[in-house]
Structure formats: structure tokens, C-alpha cells
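One protein chain is absent from this view; the other protein chains keep their places.
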Amino acid sequence: MGILSIIFIVAGLFFLIVAAIGVIRFPDVYSRSHAVSLTDSLGAFLMLVGIALHEGLSINMLKILVVLILLYILNPVIAHATVRAALRSGLKPWQKGDS
Amino acid sequence: MIFTFEIPLLLLMLVTAAGAILVKDLMSAVLLLGSYSFFLSLVWAWLGAVDVAFVEAVVGAGLATVLFLLTLFGTAPKDTRLRRPPPSLTTLIVFPLLGILLLYAASDIPGFGDPNSPANIHISPTYLERSFQDTHTPNVVTAVLMDYRSLDTMVETVVIFASGIACALLLRRHGK
Amino acid sequence: MTLFVFWILLSASFDWIHLSLGLACSFAVAWLNSGHSPFAPKFRLWLRVSLYLPWLFYKIVQSSLHLSKLILHPALPIDPQMISVETKLNHHAAVVLLGNSITLTPGTITAEVDRNHLIVHAMDKVSKEDVTSKQMELKIADIFRDEKPDL
Partner (left out) sequence: MNIFLFCVMVSLTILIGAYLYRVLQGPTIFDRLLGHNGISTKAIILLIVMGIYFDRVDMFIDISIGYALLNLVGALAIAKYLEQKGHP
């Protein structure tokens, strides 16, 4: 159980690091929001599942799963709101030919 | 091992606060203040004060952001770029002196977690031993706030209520 | 009902006082908010949605691996573009579920939702295929096949 949770946490940490690199490297708002969504969906999932495995079957594990479900419902809403605000205020998306 | 982790958090807090002052645009300052209160709440949680961390998260990150936004919405955010005059000579002299004075006073405070400090000798054991028999409240912090210091808390609440009423009156006149 | 389960999870105490208080609070909140919800979810629907979730998770893992390959690639071979998608879904909750799934899948983000018209920002060709292949939409239409259309 301990080894499995360590594997999950390390995998989640890997995705979080990749997402942070993406947030720094990508050229505009829209593509950066993809990187943030990568964090939310897979990185947070793996981290929290690893932690829940470490915690074992109890009320705390259920609470961690509640946090996970909340993240899965709320974070797409936030990303969508950000991108829609950017689009409506007239920010042009980055194209391939731009510098 | 335990005390080293606060330092990166405090560094992040410092960077955020400096950024909130230096940034040119008010919206970004509001966002940075939100991040600042996230970090502050993390520091509280690290120190073990979970209740304070919760209040900081609710008030700092949630309510204050929305209130700042309402203020920006009511005023004109385009024109309010920060125009700061250069600091005067008095400021340059007085504020470092004040800082030195505060640091000097802080050196008298007993170290964090020192078992021989006065608070740890007299007050905390009494609260910890007797609060459950006296008040039947499982949370010690709540017992201290609501029972042992209830007058204090009540007057604090009165102050907050008065400031709320003042804000409501001001905004009502603005609305007419 | 869901709120009551949520209360139990949060308070994690099972005395009679807590349980009855939670029951009263959750009924009050549900009664206060009952006017806003456009439809009441049925049990059959929840079952189908929970069958849909593992497939969505498989798509998430697949596209996450693709996106992290893109990020770690030294030349950053991205080709972001806006595409607009027409859906044939005719249910509020179905459109919400579709937009949420698209946003949750890394590489695609819903930027604008009209009634049955979505503007999606996609990262490159592969993630564009995800949306234009209509696979996700067919699954969701399959979930909502028995519901009365309200759009």
C-alpha cells in the first residue's frame, strides 16, 4: 500500500512539474490554460488518489474524494470562465506564424 | 526540519506583497492580494492554527477579493494608476527607525515554542486542563474566544458591526 | 438528499442531534433552491453518467500524455487554433456535460457556448481530432436518449 501511494504521488508530481513548465513556456493565454487544465485533471487526481491510498479506508479518504470531485467540477468552470472572458474582451489567440 | 519549511512560504509572501505594491494595474494588485492571503493561510496552517487559517482563507481570499472588485466596479479603474510621490525625508528617516525599534522589541519575546515563557507556564495549561470541564466545548480555541474572553469578543463584534453600518450609510448616500 | 450525504461527510459525527440538524438544513437549502434547477436528475441518469466517467478518464489520461509530450518537446510543436463545433444535443445538462468534458480533457478548452454551438480552442491536430470526431458527443447523446428535449 505504501509503495503504491508513493508511486501515485510521484506520478502526480511529475505531471504538476510538466504543467508548470508548460505555464512558463507557452506563448499565450489560451495555450497556458491548457497547461493549467493538465494540472487540475491528471496531476491533482494522481496526487489525491495517492494520498487517499496512504490514508487508508476511513472518513478522511471519503473527504479527500469529495475534494477531488469538487476540483473536477469547479476547475473546468473556472478555466471556461477565464477563456471566455479573454475571448469576449477581444484577445486574439496566438497563431503558428507569429513569433 | 520543521522550521525550515516556513522560510520559502514567507519568501513567497514577501515577493507577492512587493509585487502587489509595484504592479501598475489595480486588478493585478487585487489578484496578487488574493494569492498573498493564500500563502498567509498556508503559513497559519503550517503553524498549526487551523481556525485562523480557515478565517484567513474565507475573508482574505474570498470576501476581500469580491469586495475589492465591487469597489473597482463602482469607481473608475482605468484612471487610478498608482501615482506615488517620491518619499519625503521624514519618511526615509522615521520608518527605518520604527523598524529597528520593533525588531529590538521583538528580541524580548521568548522563542517560538519555548517551554519557559510566561504564557506556557501559567495560562496555556490552565486553559487546556480546565476548558472542557468549565465550558463543555470540545474546541479549546472556541472556548477561549467565546467563554474566557467573551466580553472582549463582544466588543470586537460591536466594532465590526459599527464599521459595517458606517459603510452602508456611506454607500446609501452614494446611491441616491 | 445529496446535500444530506455531503453534510454527513463533512461533520463526520453520527449523534442524533447532528443528524437531525443536518437533515433540517439540507431540506431547507433544497427547498429554497428548488425553483432554479432546470430539471431534476433521475437515478437512471446518474447510473449512466457513472458508466460514462471511466471512459472520460481514459481519454483524460491519453490526452494528458500527449500534451506533456508536447510541453517537454524542445521545439514546442504546437499549432493552436479555434474550431467551432455544432452539436445535436438538445438538453441543457447534456450541453453542460459536453462542455465540461471538453474542458476537462487537456488539450481542448471550451471558449464559448451558445445553444448548440460551441467554440473550442484546441492545442494541435491530435486534440482537434478528439473534438471533431464526435465520439464524446455520441456517448453523451446515448446517456440522455430517454430524456425529454428542453432546448
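Observations on the model:
The letters A, B and C name the chains in turn, as written, and every chain counts its residues from 1.
We adopt the following convention: a residue touches a chain if its C-beta (ideal position, glycine included) is under 8 Å from a C-beta of that chain, and two chains touch if they have at least 3 such contacts.
Quick caveat: nothing in here was measured; it's all calculated off a predicted structure.
In the full complex, the hidden chain is touched by chain A at residues 2, 6, 9, 13, 16-17, 19-21, 23-24, 29, 32-33, 36, 39-40, 44, 47-48, 51, 54-55, 59-60, 63-64, 66-67, 70-71, 74-75, 77-79, 81-82, 84-86, 88-91. What chain B contributes to its contact with the hidden chain is residues 1, 5, 8-9, 12, 15-16, 19, 23, 25, 27-28, 30-32, 34-35, 38-39, 41-42, 45-46, 48, 50, 53-54, 57-58, 61-62, 65-66, 69, 72-73, 77-78.
The rule we apply is simple: only the chains that are shown with their structure count from here on.
Taking each chain's centre as the mean of its C-alpha atoms, chain B lies 37 Å from chain C.
Averaging C-alpha coordinates per chain places the centre of chain A 29 Å away from that of chain B. Note on chain placement: the centre of chain A and the centre of chain C lie 15 Å apart, centres being C-alpha means.
The set of chain C residues that touch two or more partner chains is empty. Among the residues of chain A, none is in touch with two or more other chains.
Residues of chain C that touch chain A in their complex: 6, 9-10, 12, 60-61, 64, 67-68, 71-72, 76, 78-82, 99-100, 103-112, 119, 121, 123. The touching residues of chain A, counted against chain C in their complex, run 15, 18-19, 21-22, 25-26, 28, 30-31, 33-35, 37-38, 40-42, 59, 62-63, 66, 72-73, 75-77, 79-80, 83-84, 87-88, 93-96.
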